[in-house]
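One chain of protein is taken out of this complex; the other chains stay put.
Naming follows writing order (A and B), and every chain is counted from residue 1.
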Amino acid sequence: MSAALDPARPPLALDVRNLSVAAGETPLVHDVSFAVAAGARVSLVGESGSGKTITALAVMGLLRPPVRIAGGSVLLGDTDLRRLSRRQLDRVRGGRIAMVYQDPMATLNPLHRVVEQIVEAIRLHTPLDRRAARARAVELLEDVGIPDAAAKAEAYPHELSGGMRQRVVIAMALSGDPELLLCDEPTTALDVTTQRRIVELLVRVSEERGVAMVMITHDLGVAAGFSDEVAVMYAGRIVERAEATRIYAEPCHPYTEALLGAACDLTLPLERPIPTIQGQPPSPGELAGGCSFHPRCRYAQPLCEVDRPLLLEAAGGGSVACHFALERSPVAVSDAADEVGDA
Amino acid sequence: MDEQGGAAVAAVRSRMRLRRSPSLLALATGVLGLIVVLCLLAPLIARHDPNEQDPADAFASASGAHWFGTDDLGRDLFSRVLYGGRLTLLIVAGSVLVAFLLGTLWGFVAAIRRGFLDELLMRTADVLMAIPQLLFALVCISAFGASMLNLALVIGVLLSPTTARMARAAALTEMNRDYYAAAIAYGARRRRLLLVELLPNTTGALAVQAAINAASAMILEASLSFIGLGIQPPDASWGTLLQQGYGFLYQNVGYAIFPALAILLTIWTLNVLADQLGARAGAQGA
Partner (left out) sequence: MGRYVIIRVATSILMLVATSAVIFVVLRALPGDPVLTRLGTTQGVTPETIQRLRAELGIDRSVLAQYGSWIGGVLHGDLGRSYFNDFEVSSLVGKRIGATLELTIVSVLLATVVAVPVAIAASLRPHGAVDRIVSALSSLGMAFPPFVAAIFLLVVFSVQLGWLPARGFVSLADDPAENVRHLVLPSIAIATVAAPLVVRYLRAALVDALAAPFVRTAEGKGVPRARVVLHHALRNALLPALTSVGLIFGYTLGGAVLVEYVFGIPGLGSLAVESALKRDYAVLQSVVLLLCALFILATLTVDLAARGLDPRLRAVHSDG
């Protein structure tokens, strides 16, 4: 039964509101809000340094000093994750909410066999004895598409290929039957064919088990194939949020437009230079005044330097943070604003 | 095997990401400087002749007349500690110098020549480092006799393999840099490379090693003198004093404690120096 139809499940798997993260005094993520419906899939897209990974870690409560949550709320279903003690958080993590990380070689303990690591996750959240847990672990490995699961389970991480390691991490994340799965660039460390397979696996898992998912990626292509809704992040803020189909057809924010343009189109003649976004993303301490994207924006106007645009709803659905989105996009920006406060 | 040894020590020093503490560095330098100055100025400071005996006043405790008390022959311990410090520090300085000259040359030559000579030199270093230092010192001094010169030479030679490894590593780092390649392109000969290019640029690492060596030299000299293979009576280094005091623990505890404290304080300041200098060098290093 799909989670979306399950009346026992609350409508929103994850509700992040006005989340801010800072390292000491330096803000890293400002005022980020997004929600994931039960069983739905959302992508968080941006370059490295945009704050997307930190956002995910903040949701999981995995930030380490001096990085800390500076404001906002994170609701998992109806549980306020920020109010939980370490012990309560330990019960939720790995159980109701789980995360898949970027580099599976580094994120698996090199000294423990794969099956031990999954069994550890299982036994933390379900009352099974060792044997039953082992059997369940092998089952999970089969579910994620590892051939010869029983044998592979006894392997150490370094003995498996990259794709298989990532499947192990996914199996481990699914072991607690989570409501929500965060996937931080799960395919970046893998080759292209394996990337596709992993994304397909995640989609399948989401649909079969009704697990809501947040995919964090810099790759718009991956986001497209994966989610219903896309949020684009730049310099620690969400600059545009829209349904996946619309964002590709009609990007509102100049950054999204530039990202799409920067996607390498192999059908173009070779003499055409590959479009890139000139400049570099700003580092957390040196944000430009006004709109943080304006130094690199082709449409920048004097206003952009002074006045930071708010994330406002667009009439066609979704929201965008740009003063001039109205002029470039056929969709009118309504004044019924999704008021997001200043950082 | 001791690729791990020397490298491990160096690695730990830099990996420790030691909090650079200028105040601690200042404190340690100050204390060390004070100790050195006091010992050097012994003839001016000491109120008694260190060899002047007064058997009637043997084993006196610390008092206004005798700041550290007296020993079994009534000699003033404060003066003996001061004069003893001169001997100890002299030997330590000598060993550090020997280790520096020998070890740096050893390590630099190995780094510059590479190939078979490098292998040979470093394997030799490994073999020498496989013998625990004190034991080796024991063997050498037993064989060659205990004079100040011998002590400085033997301890210096003992400390040179580790110095060589450190010098070689530091040299290799510098040899990777552009200025070195430029020097070679300009046709610099080996001696010039050694003295003008490598040496000035490795002073950081070499200074750290010197501090470590000084601490090791102190321990070795004190150990040797303590068992009677070091400075012989009537001369007395801190180790010799310690040995004499050890025989009279029940009579006057200060006899042993004061030289012990002197040794302790000096080693501690040298260790702190090595750590702090290492933290700085590590921050600037590759």
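What we mean here is this: contacts are C-beta pairs under 8 Å (C-beta built on N, C-alpha and C of every residue); 3 or more make two chains touch, one makes a residue touch a chain.
Just so it is clear, the structure is predicted and the values come from calculations on it, not from any experiment.
Novice: Any idea which of A:Met99, A:Cys183, A:Met213 or A:Ile238 touches the chain not displayed?
Specialist: A:Met99
Novice: List the residues of subunit B that touch the chain left out of this view.
Specialist: Given the touch definition above, subunit B has residues 1, 4-5, 8-9, 12, 15-19, 126-128, 130-136, 138-144, 215, 219, 222-223, 226-229, 242, 245-246, 249-250, 253, 256-257, 260, 263-265, 267-268, 271-272, 275 touching the missing chain.
Novice: Considering the whole complex rather than only what is displayed, give the residues of subunit A touching the chain that is not shown.
Specialist: Against the missing chain, subunit A presents residues 60, 62, 86-87, 89-95, 98-99, 101, 103, 106-111, 120-121, 124-125, 156, 158-161, 169, 172, 176.
The criterion applied here is as follows: only the chains that are shown with their structure count from here on.
Novice: Give, as an integer number of Å, the spacing between the C-alpha centres of subunit B and subunit A.
Specialist: Each chain's C-alpha centroid was found; their separation is 57 Å.
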